[in-house]
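Shown here: the complex without one of its protein chains, the others still in place.
Chains: A, B and C, in written order; residue numbering restarts at 1 for each.
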């Protein structure tokens, strides 16, 4: 169990990201989190703690935190039924139209770099209402003008069946929202300790921004308390190393 | 266990029908038998006893004699995979083109008689290579010139995917084979104690026949022995009443 | 989180008048106690969809005047003969009958389970089942030349209702091998289940039981109804009540007899 008491003045970057993502989740029935995603997992658990059990949280890497009894297809069927409201995606490359590349760089037939593959992105991006893009590395290598390969497109033509898509992109420098009609990101806030100039120089795509870009708000004390006291021990069941590093859980 | 010893001179009508149907099954990997079908069930078990375990026999009404673990669709999926070689169908009406009616008599919207419904016939008739039609009542009421409602057609146009269909029709009077190219039945044999004239007068459809119509051969002694000693006790697990009546099993 | 274990009447609240209600075939666990409770409540205009057939349940609901339409591959009392109220109502034309074939219903529920608008199925071409279903379509298989194939629209019921051996307090329901119940629950917006008993502990945490469990995530409400499938069977728990079904078949042959059956076994006996 976490023994650290909430400290109103200090928080870790991870805690900031978790708090921002939890706000993005908002009121939802079901958030599903892929493998190896401790920050989205913590954010979903935080949203659940704040929502008194809602959303239902599925941590896909953990048999204990998933209910599937119909094999690997159940995640996708469940999403197709409209029963997954929030999902998280990353990408080797993400471009300014919200396109995600999980496949390769360069010509597909003669690539210069190869990633593992598209996984379920080419489907889930279309049918999960709130997809939150999460890519901590914020550089011109990852946030590019145009992806080499579209694993999943950020927006679709009007006649294409689409009940979901990206709502935001969070990095270690800032938070963007996504406007599917304009097919563009908008800078919402820059994290404390980072600057607009730094965001511009490290982003490969163009984006909208307000005249005055706010600073990402610090996690409120109640959020930090819930996170450290309630969420951290739950998270430690699945991500012991991360929970130990960030919250000192299990030490 | 059956205690009756084989008797070469005498056999029951049911034993004749079982023997004929077992011959029709021939060498097959898998015979599936619907509910409430003791004669097809006995014939399948007889074929299995003669084939040293082949065909695999599924008796759909009996959880013990079916292997399904994927719900009610598994029977149909299994047939779609080409893994069911023999199936049995009956019909409220059967016509000379092999069409089967399990729905209603008269105008579909204002029927004069209603049967339960088509069950899986509109599918299985197409994808099971050997479908054996079985209708003990042989009358102009059941064997009609043209069915009121085609639950499943006896034959299909060349461009229609069809890996199966009727191969024969057995009644309490005779055995017909079916020619899908000509879409007609052919009288193969008349059961002992019945006559060609009787078959003609009681059949509502036209059919082909050889100049001399043979008598359906009596079950050979070895078949009767297997039936009474090996098949009867197996059958009694699922059809105790029928097995008792025909084979004296359990008495 | 609302309580998932409820009284029978509370659990049945989602099944309103006009509801599209999915019901399972006789051998998988039919919620008969719940069906009697619905008739007592006077439910109206049900649009029943049987996966893929029905017996006493559809016959009772039709006879009691609760049914607007029925989609099914068959209704029959099996060895107890034709389903008398179903047969009479078809002949009288008092409800809308949608004849189907078993694998079409399985496939249409799977389409809803997968969130796709349709599912292809072999067979059917040249059948009057297809001829009377304007909602089913034939296309040419785009992967082959001249190869017509039927497409069936997805069936996504409002509510799925069935009976199972047990559930836990998380709403997880053990269905064993009766996996069409899982497909039915995935396809339906809400699922209501009656069970023989409540299982202490979490079914999903038991390695062996988990394999045969419908997760509570899909379950709206559970009510305990001992012998809740009676007089129909619950697989591996109890068999048909043949004597009762024979009595039903006899009484339900006439409207008067059916009214008498309702009085004796539905209205009077609240927990038959």
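In the analysis below, contacts are C-beta pairs under 8 Å (C-beta built on N, C-alpha and C of every residue); 3 or more make two chains touch, one makes a residue touch a chain.
These numbers come from a predicted model, not from an experiment.
S.K.: For the chain left out of this view, which of B:23, B:77, B:179 or B:229 touches it?
M.R.: B:77
S.K.: Please pick, from A:127, A:144, A:170 or A:238, the residue that touches the omitted chain in the full complex.
M.R.: The one listed residue touching the chain not shown is A:127.
S.K.: Using the document's definition of touch, tell me which of C:31, C:77 or C:119 contacts the absent chain.
M.R.: Selected residue, touching the omitted chain: C:119.
S.K.: For chain A, enumerate the residues touching the unshown chain of the complex.
M.R.: Contact residues on chain A toward the absent chain are 35-36, 63, 68-73, 76-77, 80, 102-104, 108-127, 149-153, 156-157, 159-161.
S.K.: What is the set of chain B residues that contact the non-displayed chain in the whole complex?
M.R.: Here the touching residues of chain B are 30, 52-54, 56, 64, 67-70, 73, 76-83, 127.
S.K.: With the missing chain put back, which residues of chain C would touch it? List them for me.
M.R.: So the residues of chain C touching the missing chain come out as 107, 110, 114-122, 137, 139, 141-144, 147, 149, 151, 153, 175-177, 207-212, 236.
In this section, only the chains that are shown with their structure count from here on.
S.K.: What shortest step count links chain A and chain B in the network of chain contacts?
M.R.: The fewest touching-chain steps linking chain A to chain B number 2.
S.K.: Going by the touch criterion at the top, tell me which pair is linked by more C-beta contacts: A-C or B-C.
M.R.: B-C
S.K.: Can you check how far apart chain A and chain C are, centre to centre, with Cα atoms defining each centre and the answer in Å?
M.R.: That gives a centre separation of 41 Å.
S.K.: Can you work out the whole-Å distance between the CA centroids of chain B and chain C?
M.R.: The answer is 30 Å.
S.K.: For chain C, give me the residues that contact two or more of the other chains.
M.R.: Answer for chain C, listing residues that touch two or more other chains: 182.
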